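A single protein chain has been removed from this complex, and every other one stays in its place.
After this line comes chain A, so read on.
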Amino acid sequence: MIMVVLAVVVWCGGWWLNSRLANSPASKTRAVQLFVPAIFGITVLVVWELLVRGLEVSLVILPAPTVIAARFASSLPVLWEDFAQTILKGALGGYVIGCGAAFLTAILVDRSDFLRRGLLPVGNFVAALPIVGTAPILVMWFGFDWQSKAAVVVVMVFFPMLVNTVAGLRETSAMQRDLMQTYAATYWQAFFKLRLPAALPFVFNGLKISTTLALIGAIVAEFFGSPTVGMGFRISTSVGQLALDMVWAEIVVAALAGSAFYGLVALIEKSFTFWHPSQRG
């Protein structure tokens, strides 16, 4: 009971601290803008811990954060193996192939007005479909190992990336293209010096959307069959054994991998499109 009361106290205390910080004159500084969400996150974790212990919630319903952390620390080798199988091989492999293929297709499509008119609506349509459903088919074709996961990822990221790149390649104005023409630039000169740089913000938007899709595809595809390693496999078998601390540890890995992957692409974007208004801030 004391723990539950303590949880309420911690929650109110964290909220009070945050409202003081947010409404103080210092709220515009970078440090406070990082501190406030961090305090909120820590408060949630502490309240979670106290409530689980105070109400004696069973381990098969919700493990406490410390239990999850302990499990995380003690099963690092297993988690690393799963990470390598699912993220490094499945998701990353498919991501590179899918985004690369979509980028090249976009350049081809962009050369023909007819193709662009035809493919864009189809691409937009496909991008909204539940493509993870192709997982059982692709697992049947490419086997249980990471190749089938990479194939699911390829199908998932292809159309969002294609649509974004094609939109980006249309970004230049007629004036700019005319300028290139007066310079007697060839198609490829104009492409590399004008249209590709102008398309980069769109390309990176597609790349960023695809990072999340790649992880979703790789993990969900493992629910349909996988070798005895991988994050999706571990999640579904651990759920079956009611080892929820292991499931949460895998979810922590997925969350870290997801944000790191996204952050990495955002970082690369920053160094490539430093000239764009959205990056100058």
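One rule holds in what follows: a contact is a pair of C-beta atoms (placed from the backbone, for glycine too) under 8 Å apart; a residue touches a chain by one contact, two chains touch by 3 or more; residues count from 1.
By definition in this document, contacts and distances are computed from a predicted model.
Engineer: Since a chain is absent, check the UniProt entry for it and pick the matching name: "Biotin carboxyl carrier protein of acetyl-CoA carboxylase", "ABC transporter permease", "NADH-quinone oxidoreductase subunit K" or "Aspartyl/glutamyl-tRNA(Asn/Gln) amidotransferase subunit C".
Structural biologist: Of the names offered in "Biotin carboxyl carrier protein of acetyl-CoA carboxylase", "ABC transporter permease", "NADH-quinone oxidoreductase subunit K" or "Aspartyl/glutamyl-tRNA(Asn/Gln) amidotransferase subunit C", the one UniProt assigns to the missing chain is "ABC transporter permease".
Engineer: So which of A:36, A:97, A:179 or A:196 would be touching the chain we can't see?
Structural biologist: A:36
Engineer: Can you tell me which of A:9, A:73 or A:255 touches the chain that was removed from the display?
Structural biologist: Considering all chains, including the one not shown, the answer is A:255.
Engineer: Can you work out which residue in A:72, A:103, A:223 or A:272 touches the chain that's missing from view?
Structural biologist: A:223
Engineer: Give the residue, chosen from A:75, A:236 or A:279, that touches the chain omitted from the document.
Structural biologist: In the complete complex, the chain left out is touched by residue A:236.
Engineer: So which of A:2, A:31 or A:128 would be touching the chain we can't see?
Structural biologist: Of these options, the touching residue for the absent chain is A:128.
Engineer: Contacts of chain A with the missing chain: which residues?
Structural biologist: 15, 18-19, 21-23, 27, 32-33, 36-37, 39-41, 60-62, 114-115, 117-119, 121-122, 125, 128-130, 132-134, 136-137, 139-141, 211-212, 215-216, 219-220, 223-225, 231-232, 235-236, 239-240, 242, 244, 247-248, 250-251, 254-255, 258-259, 261-263
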